[in-house]
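For this depiction, one protein chain was excluded, whereas all remaining protein chains were kept in their positions.
Chain lettering (A, B and C) follows the sequence in which the chains are written, and residue indices restart at 1 in each chain.
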Amino acid sequence: MLGASGYTGAELLRLLIRHPRVEIALLTAERRAGKAMADVFPQFAPYKLPTLSAIEGADWQRLALDVAFCALPHGTTQKVIADLLERAPGTKVVDLSADFRLADPTAYARWYGHEHAAPQLQKEAVYGLTEVYRLQIKAARLVANPGCYTTCAELALIPLLKANAIDPDEIVIDAKSGMTGAGRAAREDMLFAEVSEGFHAYGVGHHRHMAELDQEFSLAAGRDVTVTFTPHLVPMNRGILSTIYVRGAKSGARSGAKSGTKCAPDDLHALLAKAYANEPFVHVLPFRTLPQTRHVRGSNMTFIGVTADRIAGRAIIVAALDNLTKGASGQAVQNMNVMLGFAETMGLEQVALFP
Amino acid sequence: MLGASGYTGAELLRLLIRHPRVEIALLTAERRAGKAMADVFPQFAPYKLPTLSAIEGADWQRLALDVAFCALPHGTTQKVIADLLERAPGTKVVDLSADFRLADPTAYARWYGHEHAAPQLQKEAVYGLTEVYRLQIKAARLVANPGCYTTCAELALIPLLKANAIDPDEIVIDAKSGMTGAGRAAREDMLFAEVSEGFHAYGVGHHRHMAELDQEFSLAAGRDVTVTFTPHLVPMNRGILSTIYVRGAKSGARSGAKSGTKCAPDDLHALLAKAYANEPFVHVLPFRTLPQTRHVRGSNMTFIGVTADRIAGRAIIVAALDNLTKGASGQAVQNMNVMLGFAETMGLEQVALFP
Amino acid sequence: MLGASGYTGAELLRLLIRHPRVEIALLTAERRAGKAMADVFPQFAPYKLPTLSAIEGADWQRLALDVAFCALPHGTTQKVIADLLERAPGTKVVDLSADFRLADPTAYARWYGHEHAAPQLQKEAVYGLTEVYRLQIKAARLVANPGCYTTCAELALIPLLKANAIDPDEIVIDAKSGMTGAGRAAREDMLFAEVSEGFHAYGVGHHRHMAELDQEFSLAAGRDVTVTFTPHLVPMNRGILSTIYVRGAKSGARSGAKSGTKCAPDDLHALLAKAYANEPFVHVLPFRTLPQTRHVRGSNMTFIGVTADRIAGRAIIVAALDNLTKGASGQAVQNMNVMLGFAETMGLEQVALFP
Partner (left out) sequence: MLGASGYTGAELLRLLIRHPRVEIALLTAERRAGKAMADVFPQFAPYKLPTLSAIEGADWQRLALDVAFCALPHGTTQKVIADLLERAPGTKVVDLSADFRLADPTAYARWYGHEHAAPQLQKEAVYGLTEVYRLQIKAARLVANPGCYTTCAELALIPLLKANAIDPDEIVIDAKSGMTGAGRAAREDMLFAEVSEGFHAYGVGHHRHMAELDQEFSLAAGRDVTVTFTPHLVPMNRGILSTIYVRGAKSGARSGAKSGTKCAPDDLHALLAKAYANEPFVHVLPFRTLPQTRHVRGSNMTFIGVTADRIAGRAIIVAALDNLTKGASGQAVQNMNVMLGFAETMGLEQVALFP
């Protein structure tokens, strides 16, 4: 695992230690190289784990890893993975950064402010929203694990957009995240005393997860889709809740509702329930029941609820997941399971931790 | 003060103890009658205060209160105030419950599930959103203090609706509140372990504050307005933040923007900045700067920010206040100041408590 | 499982759902009988579970449970278990309440304020501190699972008292617990807004866990031991941290230190490290390293650290565990594993959830 000293790294390790088919061969952490994992995250003190090392010294050829998880900061990963795959072409990679999520390198350059450093690799990268791209992931060597906000909103909306069941021009996503989504960097605005007992929006109008939403929603709808998306920070550690305002569309050929009428909120609910009926990690609640982040904490589950707005024709969809699990490291393990032919739920069976 | 054992009662007392023109003559709390206020809220131990008593024994005529604050539960207040005003017609009343907020008794019956018990008094009740109804409040005997969610959303939108600057059919209010908004009732779903480390929506599609929003927004727009409104609970004590999605309207005669063009986000900002330029308790932040609840905690301030959505023609307005202060007891004191001819800011000068 | 609607019930279920040898046959919850578990704890929505039922209708003979977990309130359990064991003598019982923890029924009556309802059963009950009573638990039909505070303090001190390594008359235990330790009763003083952003002591001088401490410490020391014990409430959900102040004793025959000299802090550390060297669920940190509750959250681990006080001869021992896991339901599953001959760690391998 590359980048073990951050929160997604710790979450990966929490899951992988108990995965019956995984043996951990390498843990890197640049600034903490030479230290024990327990010095960086004391919860791992009881476990035997490799000492933290630097990426530079890694001999990818000799290591011949079956799979490498890459939990490095955005913008640093393209070069590292290109180098790794050059020396060890048989290693499969699940990248948790944003570096390979955008299929179009010019979109990457626009949103991230610098050129894509491995555009040739980008071509083979598969977007790792498991429920949507399972077949492609099975065959992939490089999977770009989606963002936490995007996983949450995409699981809620992609089946509806595919079915032309909602108006793609009238989508408002008001998202709220726990603090671990912001990472472990020592920043004044993330100190406990700055964050607790308060609530605020951030990145309004320009959060980078919009790029992923645009890409995936446009693919699903078969036309350009631009949504309103506002993230907020909640004084809690884990969890994302997205409150999504939609308007039912006149159903066309692809929709499940009667042709010519508008999709009502319960039609939208039925579409989602059907789409996820056999998915182990997406649970659609009964119509009018809405999820809470605490009930998926520490699990790989996404809970989705649908209710009617009091304004006719509008529905409110609420989706909740744990940003570190299904929103990052859990989905990464899920993708590894698919890539390596393991049972998809292996090592991911933890029940949510509540209270 | 009637109803001193709840959170709005405690907040009123916090403010009134230090109000230079107020002497506290009566504190009622039905279930705690006979106890000291310090038994119910230990922070008041250092202060000399009346012993808690029951409403039933109060001799309103003899007490001849200048002003009575009524912080009783919704649905219990109409009868109590009618009785009080019958015996002491010279007493002025600021009611913090919802009992007199809806001008139309049939709307009251529909939203609250029972008949209005004092429809004749309703006629003289003035809706206590101070910045909007200051003149009427000055002359009123009975002021219905607005709800916390409604104060927050109405201060942000009423100037824009009055100016025809936004489309009244495209308003989405995604509101988030701290836990004190839910009161002090001993309920399982409000226990610390149920609420901390999590986030959820509630009352979706049917929260009672919608009735107030409908009434005030329709009055402001001069036509029927129905908005989408979704409240959420944040694991914090105090604060409301409303993220409001609007679409600029073609400006008409009443708007500040150039006739015939749509109001842009900065036009909306300019309208709000102008509307509140001289208001002591509403502060409009610079364009593109958005507020946080923590920066108004414990103060009577409302902070409002406006920014552009990335979708042309849409703006995002964020308003923040302390639900117990400007959202309840602070505005009640502000209204008392107006009713009794005191300086409007008297006793309300506290700077926000952050961190 | 009896008493599935409380926090220890939910935690038991979280663990048992994933236990490879357990099938859940019965879930009782008196006030919620007839409901689904997902109505009481929504995190269980994705799992197939028995409908909640009342105890009264349970046919213990026909059910012929291998093991029954009893997570009922204190004082209600003795009668229920006596009845169950009369009808199904082959069922083994792990009781999570305090009803069978005190060997002496008169001590029970004194601390709990009413007569013991099943004194004959008390004789066969084994105190379920697994690390200390493993052999007795293996042979037991009825195990009284220890309290959360007591598990934490006893694991830290029993090896030292057995070794005569500390002065039994100079022990101060300053304990701090998360809110789940107080249960799920709807009480005003446990509301979020009462508990967050604050800290306080409670039950000072008379908390009932003292009775267990007295019993077990006296047994370990071979003489009467009475300790100073002060519990506090922390605004967090899970975790107990006990800061324990001790004075090294002159080592006697049983101690590991050199005879005639006082046990120094590092001697105490060595004693604890040795005592728990092979224990899967007790981890002694390096000398001078102290534990944090967050690093054992959701796991069955206890972390213990020892450091020297600056006053010669005194040491400070800090122990941390998750009050719902090792402090309650995790230890209950550990005891079941011992009683039924399963591997002791089965179903308890979860790594702590941090952050």
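One rule holds in what follows: a contact is a pair of C-beta atoms (placed from the backbone, for glycine too) under 8 Å apart; a residue touches a chain by one contact, two chains touch by 3 or more.
Values in this document were obtained by computation on a predicted structure and should not be read as measured data.
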{"item": "Partners of the unshown chain among those that are drawn", "value": "A, B, C"}
{"item": "Option touching the unshown chain, where A:Met236, A:Ala249 or A:Met301 are the choices", "value": "A:Met236"}
{"item": "Hidden partner chain, touching residue among C:Asp174, C:Asp266, C:Glu279 or C:Glu344", "value": "C:Asp174"}
{"item": "Of B:Arg32, B:Lys176, B:His209 or B:Arg238, the residue in touch with the unshown chain", "value": "B:Arg238"}
{"item": "Footprint left on chain C by the chain that the document does not show", "value": "172, 174, 176, 178, 193-194, 196-202, 204-206, 210, 226, 228, 230, 232, 234-239, 241, 243, 245, 290-295, 297, 307-311, 314, 316, 318, 320, 354-355"}
{"item": "On chain A, residues whose C-beta touches the chain left out of the figure", "value": "7, 178-180, 184-188, 190-197, 235-237"}
{"item": "Where the unshown chain meets chain B, residue by residue", "value": "7, 10, 13-14, 17-18, 41-47, 180, 196-197, 237-238, 283, 285, 291-292, 294-299, 301, 303, 324, 349-355"}
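Operating definition for what follows: only the chains that are shown with their structure count from here on.
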{"item": "Interface sides of chain A and chain B: same vs different residues, half threshold", "value": "same"}
{"item": "Superposition of chain B upon chain C: rotation angle, C-alpha, nearest 5 degrees", "value": "180"}
{"item": "Centroid distance [mean C-alpha coordinates] between chain C and chain A, Å", "value": "37"}
{"item": "Between chain B and chain C, centroid-to-centroid distance (C-alpha), Å", "value": "46"}
{"item": "Centroid distance [mean C-alpha coordinates] between chain B and chain A, Å", "value": "39"}
{"item": "Interface hub residues of chain C, defined as touching at least two other chains", "value": "7, 180, 196-197, 237"}
